[in-house]
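Of the protein chains in this complex, all but one are displayed in their positions.
Right, subunit A next:
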Amino acid sequence: MKLVGIAGSVADKSYNRLLLKYIAREFKDVVDLDVLDINDVPLFNQSDDQTDSPAVQAISNKILAADGVIIATPEHNHTITASLKSLIEWLSFNIHPMSGKPVMIVGASYYDQGSSRAQLNLRQILESPGVDAIVMPGNEFLLANVKTVFDENDNLKDDRTVSFLKETLGKFTKFVKVINKMNEKEDPGWQSEDLESHGKVETTVEGVDMHAADWVEKAAEKTNAAEGDDYVKLDRGLLTVNQLNYFLNSMPIELTYADANNQFIYYNHFLEAKDMLAARTPGQAGNPMADCHPKRAIPHVQQVIHMLRTGQTDMFRLPVPGMGPDKYVMHYYKAMHDAKGEYKGINELVLDIMPIVQYYLKHTGQMLVKDPDADTDAVSGASTNTKPEKTDAVSGASADTEPEKPATAEPEKPDEVSGASANS
C-alpha cells in the first residue's frame, strides 16, 4: 500500500517529521510511506496563483498517485501550522488532489496535549468541500512530551505507544481499502467508446465536417494553422512545418494519430494507399474512426481504445497477416498522454518487421528454425513458408470471416482488431 506522509512543519527540527520517518521505517512491511517535504511550498495567496509551481505540483502528483495520506501535525496557537494550512489551501484552490483521499492524522507535541486541538481543527479543514478528504474517524494518535519519547536512534521508546501506533496503522490500511473501494468509478465499459466522435476534446476543430475529404484544408483554415516555413517549438527542438513533414514522411513506419475523441486526425502521407501496409487515403484524415472501419470490426476497435484510454495497457500489439509470406506486419497502438497523465489519443505505428529480422539473421549468421516447444498458435510465416493454420490474433482488414462476439471477459485478447486501414 502506497502512502504519502506530510509533516506539518517547515522547521529544520520537527518531531512530527521524525514520527513519520519512524513509521516509514518501523512499519515498512505494512505500508510504503513516502515522507514529503513541504519546505518549498509558497505561502498561499489567491491573487498570486502558484498552483503550477514545482513544489505544489510534486506534492499534488504524489498524493494523486498514493492510496492514502498520513498527516503529522504540530500545534501552534491551538491550531495547525500556517505552513501546513498553506499547502492545504493550494490543494483546494484550483486543484483538488485530496478529494476522496483517505487520511490519517497523527500529531506530536512538546506538551501534554499532543496536538489535540490541532488534530480536531485539521479534521474540520480536511473535510471542507474544497479539500474533500476522508479522514479516518477516532483512533487519535497523540504523541505528547516528544522530547523524551524517542531514543538516540529516533525510535519510539515506549512499547505500548508502538503497539497502539501499529494497531492504528493497521486500522488505517483497512480504512484505505474501504474508502478506495467506495471511490472506484464505475467503468462505463468499452461500449462507451464513441467511434462516431460526437464528443469533443480541447483540440477538436468545431464547425468543420469530419467526413469531408477536404477536412484538413478546412480545419487548417479555421485554426489558422502553421504551415510551410512556419516554425514549431517542440520537445525538444525547433522545426518548420516543412521540416516536420520531411522528418515524419521519412520514417519507415506508417504513423496514425487518433485523438482522445476517436477522431483520425493525421497520418504520415508518403505512400499511395495501394502501397501502404495499412491503406489510408488523404480524404480520410479528419474522419471519425467509425468511418475507417467495417462495422463488424467496430466492437474490437472500441475494446482496444478503451484499454488504452483507461490505462489497462499502455501499448497494444497486433500482428496483421495477409500481406504475403515475405512480410510480418505489426500494428502497435500506443496510448499518448500529456504531462499530467491525461489520455490524449493513440499513436498507431504500422511496420513490417521482417526486414529487421532478416537483417539481424544475416548479420549474425543465424537462421530461423521452428521451436518444437512453442505453444503459440500465431506462427511466423516467412521462415517456415507454411501457412499459419490458426491464429488468435487476426487482422480485421484481411479477415473476411464473420467475427465472433467481442470477448468482453478478456478484452486484452480481442479476436479481431484493426486500425484505420480496415475499410477494405
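Here is the rule we go by: a contact is a pair of C-beta atoms (placed from the backbone, for glycine too) under 8 Å apart; a residue touches a chain by one contact, two chains touch by 3 or more; residues count from 1.
Here is the rule we go by: contacts and distances are computed from a predicted model.
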Hidden subunit of the complex - UniProt protein name among "NADPH-dependent FMN reductase", "Cytochrome C", "ABC-2 type transport system ATP-binding protein" or "Branched-chain amino acid ABC transporter permease": "NADPH-dependent FMN reductase"
Omitted-chain contact residue, chosen from A:128, A:223 or A:242: A:128
Residue, one of A:60, A:109 or A:287, that touches the chain absent here: A:109
Interface with the undisplayed chain - residues on subunit A: 9-15, 42-47, 74-83, 85-86, 88-89, 92, 109-110, 117, 121, 124-125, 127-128, 130-131, 146-147
